Structures are given as structure tokens and as C-alpha cells.
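All protein chains but one are shown at their positions in the complex.
Order of writing sets the chain letters: A, B, C, D and E. Residues in each chain are counted from 1.
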Amino acid sequence: MVQTHLKKRIEIILEAPALHRLTDRLNQAGVTGYTIVPVLAGRGRDGSWSAEGLAGDAGRLVMIISIVDAAKADDVLERVYTLLARQIGIVTVSDVQVIRADHF
Amino acid sequence: MVQTHLKKRIEIILEAPALHRLTDRLNQAGVTGYTIVPVLAGRGRDGSWSAEGLAGDAGRLVMIISIVDAAKADDVLERVYTLLARQIGIVTVSDVQVIRADHF
Amino acid sequence: MVQTHLKKRIEIILEAPALHRLTDRLNQAGVTGYTIVPVLAGRGRDGSWSAEGLAGDAGRLVMIISIVDAAKADDVLERVYTLLARQIGIVTVSDVQVIRADHF
Amino acid sequence: MSFLELASQNLVSPMVLFFALGLAAALARSDLSIPEAVAKTIALYLMMSIGFKGGVEVAKSGITTLMLLVMLAGVLLSFIIPVIGFFALRAVSRLSAVDAAAIAAHYGSISIVTFVAATEAVRGLGLPFEGFLVAVAAVMETPAILSALLLARRAQPAGQTQGEGESAGALIREVGLNSSVVMLVGSFFIGWATGAKGLAMIAPFIVDPFRGVLCLFLLDMGLVAGRGMREGARHLSPPVLAFGILMPLFSAAVAALLILPLGLSVGGAAVFITLAASASYIAVPAAMRLALPEAKPAIYLTLSLGVTFPFNLALGIPLYLAIAQRVGL
Amino acid sequence: MSFLELASQNLVSPMVLFFALGLAAALARSDLSIPEAVAKTIALYLMMSIGFKGGVEVAKSGITTLMLLVMLAGVLLSFIIPVIGFFALRAVSRLSAVDAAAIAAHYGSISIVTFVAATEAVRGLGLPFEGFLVAVAAVMETPAILSALLLARRAQPAGQTQGEGESAGALIREVGLNSSVVMLVGSFFIGWATGAKGLAMIAPFIVDPFRGVLCLFLLDMGLVAGRGMREGARHLSPPVLAFGILMPLFSAAVAALLILPLGLSVGGAAVFITLAASASYIAVPAAMRLALPEAKPAIYLTLSLGVTFPFNLALGIPLYLAIAQRVGL
Partner (left out) sequence: MSFLELASQNLVSPMVLFFALGLAAALARSDLSIPEAVAKTIALYLMMSIGFKGGVEVAKSGITTLMLLVMLAGVLLSFIIPVIGFFALRAVSRLSAVDAAAIAAHYGSISIVTFVAATEAVRGLGLPFEGFLVAVAAVMETPAILSALLLARRAQPAGQTQGEGESAGALIREVGLNSSVVMLVGSFFIGWATGAKGLAMIAPFIVDPFRGVLCLFLLDMGLVAGRGMREGARHLSPPVLAFGILMPLFSAAVAALLILPLGLSVGGAAVFITLAASASYIAVPAAMRLALPEAKPAIYLTLSLGVTFPFNLALGIPLYLAIAQRVGL
């Protein structure tokens, strides 16, 4: 059996203009990495939006995935939360297993 | 420690032409939101496909992520399932933690 | 209640030029399918990168999601791991529920 | 000109050769590909350009009886071809009624790139053609979908062949508002409204580079068709394959007879016959995923894009031109 | 020419009609759309083209006192218009101070596509206009953002209206380096440096197809504006709606008075007045998401793109032209 280690997967959906603010916070929290995935469209409490045809960043969202050590997760979440209190977006956390624990 | 709440993360991979049918069902089921992510390519029982070069919607898939209350999950899944019984696609459910329970 | 079945969700973030090597391995491991999602940018131990403006594959990453049977997960992971030992990328595994067990 | 001369001239045009390059690259598993965003935009550009130019032509000539008659003929063909195709497929193959109906729908509708390739071939011979044919192309896009729906329902209990809660009306509305129809018809009316003056303003964008852009799009279509052939070939039985070649020929013959009394120009007749013979690969497949989701897309997409489109591009168009020289004025 | 003549001529230009097509398609819920990657690139193309052409013009004429004075007038307007807009909004609507400040910022800044539409209208009348107006457009982009920030802070405790740890300086730097400003200003300087010789090299790309590309972009803007109207309309109260029409008229009047003594050409005056009357929908919304995240984007985006932009495009520009015929030389 492959030896795996428990980590936290933090998934954030955030408005694009605030992306740098988020990655700054992630870096400050000492996460070892993150990955940014494009988002096409969505709906939330504020109605629906779509990236189609947009020439600017406002009104567009992106998704950020970061695999973090369980010990760091709380700190990361708090920093992300204070940002999300003011910007449009959501954050979820889930358990994942990784193979190389040292990578994260 | 940050106070978190348990929710369900529903992830659907669906053929693009049926997207509106899906979001209609999600709305009917009373989900508070969803996010649509582009998909480049894939393989399933029916062979592989790729969005590259496609000018139309047929033959292309999208991914829809919706964070829903555990109490609503079953209803959402059933509606999604009846759609997926006829359209190309798959659906998975997993546990996630969120910070602002009221948002979902 | 909808009857669900436990599966493993394997999420791989991998440099684009090695994509075919990965899907070959997934196919050899007998996974029933996978889905490829574009990635915009990211940061890891080797610094940050961005797909923006790139005309070639080198320096770009993609994300591959595969839902596999728990019994097969270890074999899949091992094959993915030997690839990731040499290429840039990460892999995580998590639990998900599916409705149609026979599909996977 | 004889068919052989027309065909050999057609085969060495940059358009056909770029399509062949795409096909070859896909079959050789090259990683050559056009990004989806660009493919979509080029398709819109082609609609914009041909719609606009067609509108400008109609602004010049006005609405004529000929135009109305040819549009009527087009609608008729779009309704009837699927019926013929459906029964032919049921007779010669083991396809289910739903699969047969879905395939047949593609052949009643039209392929705008095949249309464009025909207009380029016609222009290449120095022949004029009626500008209103763009409008004919537009009205031929959707009736075939209705036809196919009726055929599929006749064969199966209604509840099964249609999304629950989706009325046929809602579907037709959705199909009628699909991006290609809107872009084509919208540009047509804008071209009509602004006329030659409007055309002069945007000709360096929609006219001059048109053929080059078409080459790029045909390369892309070759890539997609080649990928489809590789993936989809095993879904096509010999009778279905034969259908992909014979059905266009049959439709061409019917179209030729239908317009014989109308008095279209030779160029116009060639373009009209090509419309009838062409099979949709953008609008109808998407509509079928909604209207008849049980039909297997691997079959109809592969047949339309991987068999009929290349056939029409390489051999069909010169043949339709040769036919038109007999039925046109 | 009278306003009515100007307006009716403007309304049947391909540009306005493609915008209308996009608007109609979005309101009818067609799936027509331009991919995001292409929309972004077209926006950059437009900046590249107008920046470069403006630079070439300045290379011809050199830096003049008129140029510096008009730039000064532009900066002044960009600072002042938000202040007036803010108090007007607070007086007539129930918007919060933050929302009012965010909206006001859009009206102090400029819309480059409205600018382009005005230059096309001016060119369509055979009128020349000063090339340095591109530079004026560039300097008018950002001062309004500063103005709005000050207004919002005055109304609220500083800690609340601004991202913790983000200094106003960092923000202004980020805004000043946003892609539209960099592309516009960069191309302007390249055009200036390479002059007519440089223009000759790339004119078939940046000059000839320009209007056609603009049509495609206006189609896209119509689509986005229509979507915004559908989604955002319920966020706009009647006074806010009225603001979207009256504020541009007011800004136009102020701009006309301000340049009356400067001696711009009629074409130049029309363009300058249009700049003042136009509202940003790319740079300022993004800046507001950073500077005033509490302000609701549904309001300011819908108002700027769904109300003011169409108004300016259809009626505003001919009106500003009519005004310019009185204040220009």
C-alpha cells in the first residue's frame, strides 16, 4: 500500500481583481504552493455572472486551490476569511491524502 | 480555532449543451449558488473527447461545483441524477467545511 | 435517500508536456475515465508560473481529475507517483460518493 | 468546365489543402490544435462576414419573387430531407429510430463552411451568385430539427424522446436563437440596412482577409474531423458510412430538380445545391443533445464532420458545380 | 449638420447596429457570446491602434501649448466630475456614501470605446481632430479614482473603506499600471518614436481592419451590457437610472465650457466632450473592487455599461458633435 499523509485542501472562489491580495496572504501564511483555475460563470446570492465577453477583470471570478498542512490550515483560513469578509467569494476546506508529505 | 460547518460539495461533469437544464434544476432545488469551471478534455466509457478546436457546444463538457447544505444534498442529487440518466456526465459528492454557514 | 457508493477522487496537477504520459498510465491502470481542467497559474517550491501569453506547452500545468474504485486507487497512485517523481506536479486523493457505482 | 477539371482545380486550392493538413496532422497524432476560444471566434467571424455581404447584396437587388421562392424551396428541403434520410437509414442499417432521426436532422440542415467553400469555388470561376442565398442558408438551419423530432416521437412514446418539462416550443426557440443563426441573420440585416456604404467601412476586416481566415478554420475543421475519425470510426457501420456519401448526392439531385423551374444563375444554383447536400456540424448536434439525448453523438458528429464534410469539400462541390451548369441560367 | 441628422446617420452605422444586435441577443437570451480571451485581446488591439495612431499624430505636430492645456483640462475634469457626481447621487438617491463614490469614479474616468466611436463619427463627417487627444484620454483614466477614494474616506472611518495594509499609494500604482493604461500609453510612445514610417509598416494591421474589429467588440459590449441589464436592472432605482443619462450631459456641458477658450478644432472638441461624458467600464470597476470592495458592482457596472454607454453611443455622440460645432474652431 502506498503510504499517504493527511493534508487540508483549501478551495477558494474569489473575484479576479482581488487575486493578488489573496496570494499575498497565502504566501504570508507560509503555504508551500497554490494553483489557480479559471472559472467560466456562476451564481450566488448576488445573482449570476459570466466571464464570457468580459474585457476586464471586474465581474470575473477565479478558483484557487491550496494543499496545506493541517497545522497551518487554521491560520490560512483566518487570513483568507478576513479577505473574503470584504471581497466576493467563498472558501471550503476538505481532507485529502498526499503521497510526498515533504512537498507541502 | 476557526469555527467551521459541514456542507456537501457536489461536483458535476456534464456535456455543455445541457448546462442550462442543470442550472435550472439546481435553482429549483434551492441551492444558494454554483460555479462553472471549463474542461479541456477527458475520457469515459464512450471514449475520449477534447474541446480543442470546437466551434460548437456539442462534444464539449463543463464542470459545475455547488456547495450545498447536507439537508438539501439528497434532493439536489436526485434532480441531478434524473438529468444525468439521459445526458453525458458524472456526479460526485464529498464533505467540506465552510466558515460562514449562512452563506450556503 | 439516494444510494451512494464510496470512490476515490484523484486530483493531479501536472506540467502539460507530460500529460500524455499520465493519461497512458491512467489507462494502463484501468481507470474508467478522467477529466482535464485548464490551469491559469500557480506557485510551488520552484516559484510561480503563469500560462498567460505562453505559446508553447513547457511551463504550463493542467489538472486531471479521475474518480476511481477504492480497490484500484493504490495501483493508480503508484503509477502516478513514479511519473511525478520525475515531472513537475502534485497529486492528492480524497473520498467521494457517487450514485452510479457501475459507471466507475 | 468538366467535373474533372473543376475537381482537380478545387483540390489544389489553399482551403482544401489546409483542411487536408489538419486531417493528416490529427490522424498522425500531432499536437497541432487551435484553441477553442479562437475556433469559436472564427466561426462567428465567418457568419458575420457572409451575413453582412449577403445583406449588402439584397440591399442592392431588393426583395424579389425569386428570393422568396428559393427560400421556400430551402425550407421545404430542410423539412423533407430528414424524412427521406430517416427511412433510408432505417432500411439499410440497424440504427435505432432515435439515432436515425438525429443523423437525418443533420442532413436536412446546412453547413455554413460548406456553403462558404461553394461560394469561393463559384467566385473562383468568375461566376456571380444571388446574395439572398445567405438568407436561404439561414432559414434552412432549423426546420430539419423539427422534422427529426417528429420522426423520433412517432417511433417512440413521447415521454421518452424528450426532456421532461421541456416543450418542443422551448426547444425550437432555443435552437432558433443559437449563436450561429443570430450572428448570420443579425449581420445580414445590418448589411442590408447599411448597404454598400457600411460595407466600405468594414470591408478590410470582413472581406479582404476572409479567405485566409477560412484557411485557418478549415485547418481546424480538419483537425477536429481527423480526431473524430480516429475516435468515432468504430461507431460507423458500412451502411452508415455509405449514407454519409450517398445522402448528399441524393439531396443534391432533389435540390437540382426543385430549382430547375426557378431560374437561378449557374453560381446560385451551385450554391443552393451545395446547401441541400451539406450537413450541419455545429447547430444541429447541440440541438440533438437537448432534443434527443439518447442518440449517440459519436455517430452523428463523426458522420457529418468526418465523412460528409470532407467529401463535399473535395468532390461534392465540383460535382454540384457541374450539375448547376445544367440547371442554372 | 443638425443634431437630428447627425443622430440618424449615427444610428445606422454598422458599429451602433452591431452593438444593438448584441444587446438584443442578450435580452432574448441567445447563447451568442465572444470568448473572454478574444474580448480581452480585442480591447488590447483597440488600445494599441489608437495609442499608436495618436503617437504618430503627435510626432507630426510636436508638443504644443494647446496639447498641454487640454491635458490639464482633462485631468481637472477627471478630478472634479466625481465630486459633483457624488453629491448629486447622495442628494437624489438613497445610495450609501461608498456606492455613490464608486459610481462617481466611473464618470470622472473615461471609456476608450466611446472615445473611439466619437473619433469614427468625427472622421465620418470628414472632420480632423487633434492626435494628442489619445494622450488626454490616458491621463483622464485615473485621477477620478483618487477623487472617489477621498470622497469615500471623508464619509467613513479610514479603516473601513480601504483594504488593511494596502496604502493608497500602492493602489494608485496598481491602477496606473493596469493593462489598458500601459497598452495605450506604450503604443502612444512607440507611435511617437517610429512616426509615419512605423505606421506604414503596421497600418494593414492597426488601421485598415480597425472599424471591423470595432464592430465585433461592440457586438460583445452589447452582449455584456444586455446581460448586465437583465441581471442588474433590479439594482437600479429610478434616480440612479436618471443619473446614468443626466450626468454625461452635465459633464459634457462642463467640458464644453472648459475648452471654449482653448481653441480646439470642431472634431477635437467633440472628442474631448465625449471623453468627459463617457464612463469607464474596465479600469475603474476593477480598481473599485480593490479600493472600495463594499460598493456593489451590480450597480456601477450596470449603470456604466448598461445605461451610459448605450446612451452615449446612440444619442450622446451626435449631441456632443452638435455642441462641438458651437465651441470648436
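The criterion applied here is as follows: contacts are C-beta pairs under 8 Å (C-beta built on N, C-alpha and C of every residue); 3 or more make two chains touch, one makes a residue touch a chain.
Treat the numbers as computed from the prediction; the structure is a model and nothing was measured.
Undergrad: For the chain omitted from this view, which of the shown chains does it touch?
TA: C, D, E
Undergrad: Which of E:27, E:44 or E:66 touches the chain that is not shown?
TA: The one listed residue touching the chain not shown is E:44.
Undergrad: Which one touches the absent chain: D:36, D:141 or D:174?
TA: In the complete complex, the chain left out is touched by residue D:36.
Undergrad: Using the definition of touch stated at the top, determine which of E:63, E:201, E:233 or E:260 touches the missing chain.
TA: For the chain that is not drawn, the touching residue is E:201.
Undergrad: Would you write out the residues of chain C that touch the absent chain, in ascending order?
TA: Considering the whole complex, chain C reaches the absent chain at 15, 17-18, 21, 46-60, 82, 86-88.
Undergrad: Touching the absent chain: which residues on chain D qualify?
TA: Residues 12-14, 17-18, 21, 24-25, 28-38, 208-213, 215-216 of chain D touch the chain that is not shown.
Undergrad: For chain E, which residues touch the unseen chain?
TA: Within chain E, the residues touching the omitted chain are 35-38, 40-41, 44-45, 48, 52, 174, 177-179, 182-183, 186-187, 190, 193-194, 198, 201-206, 208-209.
Just so it is clear, only the chains that are shown with their structure count from here on.
Undergrad: Out of curiosity, which chains are bumping into both chain B and chain D?
TA: Touching chain B as well as chain D, we find no chain at all.
Undergrad: Chain A and chain B share one sequence, so how far apart are they rotationally when you fit their Cα atoms? Give it in degrees, rounded to a multiple of 5.
TA: For the C-alpha superposition of chain A onto chain B, the angle is 120 degrees.
Undergrad: If you average the Cα atoms of chain C and of chain E to get two centres, how far apart are those centres in Å?
TA: 44
Undergrad: I need the residues of chain C touching at least two other chains; which ones are they?
TA: Touching at least two other chains: 37-38, 94-95.
Undergrad: Residue numbers in chain D touching 2 or more other chains?
TA: 35-36, 40
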